[in-house]
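Removed: one protein chain of the complex. Kept in place: all other protein chains.
Which chain is which? They are A, B and C, in the order written, and residues in each are numbered from 1.
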């Protein structure tokens, strides 16, 4: 059973079903309305220090160094890369969507040598190839493996547990970095268990806040390697950030309102319970997938074991332009779903199902999609997807492939 | 076609589908956040005077005296009755639901002699009987006919045009009063055309605001009769209210934040266009009625020509307790519909469909109702009502029995 | 010249120093933003019942019946009078300002026989005359003594303890009613100790909320007398209100958002502590009075023992028009003080110092008043009143005549 708590206290619906920024509950919007304070006063220390502690459980870590940069989530990539690696370092990265591709491009710009593993879009993370590449790296030149935990383009979740097992199998000492921007606080993440060395998240997805925070956690191993890294950095200096926040300060003007919001967001996540949050996302997501099947459409993600619980990318029939659907649905009904990106542009749309979302809200999105598709001549039976999702939602079950929840 | 404007700019869903208070759009919630001002300054005059003018078109009048009492909508009944009538006066009132019954009780308490016409709940306003009673009143002792324009208990809209025709047919000089609390600003109202002498509305229904305002319009005929009325009144003195607001003042502390909200509400209604507002309500309501039919359930309202476009009362199967459905739906899914009232308690639930409401929002309510009904063993097919509503919504048409809109 | 626009529209401190409505803190404004709920659900019971209990300490009572009408504070007068008295009843009322005069007028309209004791404006409550009138009422025909606890016109606080003593001295059984709209939650009130039978307050003064609630407490003695009272009442029926709220309901649409606000207001008052709230008002008020003395101006209130801690009425020099000062101060500096009322119009202005107010905020008002007075040629030395207030504020003391606080 999913917890009722989320249903009841989260519901104020902004009609966007994009994979982030998400719908922001009133409670968080109010929290972010706080007035500015003197960030050089003890009042600020009382804000920032508990926040950094409170983030650790969400990362699934007991001892990570957590930090919050006043920039969007993707900026966190740069912070991690530029603080933990040096120009000329070699990294291993699969490319299976727009966001993994962007991170690869960022690494190129920072002078890294990137070993790219290109995958078909829709496939999961190529564990076997990662293992093979690491095994072949006899000189241990690969400094880090960089994985997009949740590829928003395709609705694919990377199996980081398997990646870790592959790395262990080769006894390769490379660090493991994860982009969890569109998964953290929505999908179970176990930094300690999977021994992830750097994790990047943002405020505008599972945390249900406005964009503007890059939220990062580093393992002790990563911290120990940091001083040797030699890329240029200043605004993104992790050493400066950790030194300042350790004493309740901040290296420059802090994003006070977003920090107020994050405090409240953590309180909401704790009140619902992280396990319930993950189960709610799983339940809602599986209902969406059952609706897609009822419509006779296909998910971009091929393997059920790697379905994302925060976003589903859906192929439109081959003779349709998905962009038309996005435009029509927004214009005719005032509701948005995400557009297809990169090579999936025009071929797919994306249903975001994360953050402050309930089953009744999701059914609104599915029902509206049905009308919009039929308006454009898709061979859809009205109510069919809704009924499939309702059937799943009534039972409140998790998907068969859901990650088993931590106790 | 319904206007897109309403869909796009109203959408932030509070999961209540009760017949008021309604969902309050962000824009209005922000407007009601304004700080207090000195209500004895010219700033207040600039607020109140245009408001009173701006209300007239919503009442369908060009010359009514409009006023706003800082109390809930039902208090408006008392203001109208106690200012326009005197103890011992005779009035004619049909009783066909809880709200008409309450107004009758109020008239009793104020010492009026009430000729009650009792109707079966679910029937429309008894035009023929009204005509008969007036025709029989040879001494013209009936001072006023009091009609509940929209009986929220049963989802019945009174045909005021027919009532006026009946009154005219008898050449009876009685005044005509209407309780339009749950209809004004949602359903076409034509005060001048129907020659209604007193109309009462509230802030928390079609105006989409917080409760707290009784909004009243009086015809010139009513105003002329006012001085002769002799019931006790002080807080509700219309004479005091009109005298004070004429010069931009207020007889006591004004409800400034609600007035800010009303200013913005009028701006929203004007932006969408009243005809579009009425058409949107009609379209959404007809979709709900089609869903009810698809479920095999019956409306309390019997005659399609008097269906209300703001609320639908629905009978549950005879072997069910409707109250259980209300409780279960709120507890399991966090969504509320209205309970059955009075003799319909336990026998019906009520779907509110008024105010800041869009088709995607309404589909969310219908889909959730389906799940809740099936949970309780109702013989409902998931998606059936949703599909019926979707079919109607896609076409964007008005109901066959909708009041033709004024040009 | 600098632009006035910036002054007027930028002030995050709400620049009003009127005796209510007061400045509303962010925390309360946010609380009043809550969405509408189904007021027929258990959620509403959980809101209203603790509120009615939480109000009692603010009234200084352990067993009063508390109730909240959705109307402005002054409507509470009517509720009390029309529920506890009958047409033809005799009441005793001093008149010493606009608000006591208005309450007298209301009693007249309700058919009461009012024994008026006219006092010079600026004098305190005429205890000796009240005692004499009661003593002379051998037939015990006076049903109630009605006192304006805080006469906002003159800045005079009535000594209810002395009134009670006078009533006791005559062993007269009359009830004692108090209008505490502009004092409750700002000035110590002891309903039980003073045996007050009916107290009326509002949301927009000491409770720091928007206008819209009449907050009432009745003694058990008053409740016992209620059924015999026979004035017309419907919206203001206390019997209906008590019957409905006893079970967590409400007799009509409740003012949900204001109730949310009141819950938060009570939490703020409790967090600061009522004794601290009263001491803060006393401290700020005494600073204002010292500033007035430093300016060489006179208070309307004559006797220090009856100075009000929520408002000070100040005479302008005889050759000045106080209204000009109000207008100029608002136009030139964007800051409002209250206007003189009734016979004091043009002769006095009023400084409100109640609610969400701090010493730094009050100093802003005093400093601005100094500029505005000098602009108009008042013989004022800039900084003189500010310095007098600062001296008092630095010490944080209470005024010599402050009511000793309850332990």
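Keep in mind that, in the parts below, contacts are C-beta pairs under 8 Å (C-beta built on N, C-alpha and C of every residue); 3 or more make two chains touch, one makes a residue touch a chain.
Owing to the predicted nature of the structure, the values given are computational and were not obtained by experimental measurement.
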> Which of A:62, A:139 or A:234 touches the chain that is not shown?
Replying inline: A:234
>> Touching the hidden chain in the complete assembly: which of A:37, A:165 or A:224 does that?
In response: A:37
>> Considering the complete complex, identify which of A:55, A:91, A:106 or A:387 is in touch with the unshown chain.
In response: A:106
> Of A:113, A:132 or A:339, which sits in contact with the chain we cannot see?
Replying inline: A:339
> For subunit A, which residues touch the unseen chain?
Replying inline: 14, 16, 18, 20-24, 29, 32-33, 35-41, 69-75, 77-78, 82, 87, 105-106, 109-111, 202, 204, 210-212, 231-237, 252-258, 326, 330, 336, 338-339
> What subunit C residues would touch the chain not displayed?
Replying inline: 1-3, 5-7, 9-15, 23-27, 268, 271-273, 276-277, 279-280, 283, 333-335, 356-361, 363-365, 367-368, 370-371, 374-375, 381-384, 386-387, 390-391, 393-394, 396-397
> Of the residues in subunit B, which ones touch the absent chain?
Replying inline: 12, 26, 30, 33-35
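Keep this in mind: only the chains that are shown with their structure count from here on.
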>> Given that subunit A and subunit B are copies of one sequence and touch, is their interface built from the same residue numbers on both sides (over half shared) or different ones?
In response: same
> CA centre of subunit A versus CA centre of subunit C: separation in Å?
Replying inline: 54
>> How many angstrom lie between the centres of subunit A and subunit B, each centre taken as the mean Cα position?
In response: 46
> Mind pulling the subunit A residues that touch 2 or more other chains?
Replying inline: 12
